[in-house]
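Yeah, one chain of the complex is gone here, protein chain that is, but the others are all in their spots.
As written, the chain order gives the labels A, B and C, with residue 1 at the start of each chain.
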């Protein structure tokens, strides 16, 4: 992960783009890239999206990477350790959605969120 | 990263949620969480968003984690190695935005994208 | 429509919020509200979303209205007549998706977009 962060920093700094990459602009870019990822599956059912992803792994991979790059950069400039942040959130979610009450229940999940 | 992926899988499987987590639904959830992250900075200028992030690191950290969890899970179920995907995309972007033509130019960046 | 625009303007100006409502901030807000609308249907199939909408018309109505208010305001401050904009876009789309080639084909639709 440290190497990946270093590579993302270098890509940005080689182009002198740090001036544009404040938290708000990065969050805007994450939303834009997330929508491009979603667009791949726009009119599909869930099953169709699984088939499409299996047959178009490179396109899916590129759109996932676009979201990830901005997300890692946002964590980096705000001093957040992404792996620790994920671990802490999974622990919090585990309390919010207890196994016995959440098993197989997506609506519960949505309502509680 | 492998440990993080394992933790995310376990969280999902303990709750029997894999049935809902097809690529389309995960992409929908990434977009929703990305918008919640963006909402933190909704009416701010870029500078204000930097100040806000510095003073509210935990809230920013939680919203970043929510996006990351679904993104890692989507990569996982579609057989994509996230770190390799990022490296490949950075290489592709480096060709798309040559250093000498992109330096300090955000509009170019937007137009080419 | 003119009355609706007048009401939206008055709501904003009574609170002196025009200073925050530049095109970028309004586009950000449209994205945030669109994600809240999407969240209503987060883990549902298409059929479930139709049932949910029928049984929760007021919640759906409120989220639709939130998107519409910012969208109408963005059109208003940029001097765009929303009804004319829609008519022009439908005409353009009609050429892009000829009836005989587009009938019942959602993938075509996605690919061409």
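Operating definition for what follows: a contact is a pair of C-beta atoms (placed from the backbone, for glycine too) under 8 Å apart; a residue touches a chain by one contact, two chains touch by 3 or more.
This is a predicted model, so every value here is computed, not measured.
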*By the contact definition given up top, give the residues of subunit A that touch the hidden chain.*
20, 25, 28-29, 31-32, 34-36, 38-39, 42-43
*Which positions on subunit C touch the chain that was left off?*
1, 4, 7-8, 11, 14-17, 19-20, 22-25, 27-28, 30-31, 34-35, 37-38, 40-41, 44-50, 52-54, 57, 60-62, 64-69, 71-72, 74-75, 78-80, 82-83, 85-90, 92-94, 97, 99, 102-104, 106, 109
*Touch residues of subunit B, complete complex, unshown partner*: 28, 31, 35, 39, 42-46, 106-107, 109-110, 113
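Criterion: only the chains that are shown with their structure count from here on.
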*asked:* Since subunit B and subunit C are copies of the same chain sequence, what is the angle of the rotation superposing the Cα atoms of one on the other, rounded to the nearest 5°?
replied: 180
*If you list every residue number at the subunit A and subunit C contact, are more than half found on both copies (same) or fewer than half (different)?*
same
*How many angstrom between the C-alpha centroids of subunit B and subunit A?*
3
*At which residue positions does subunit C touch at least two other chains?*
28, 31, 35, 39, 42-43
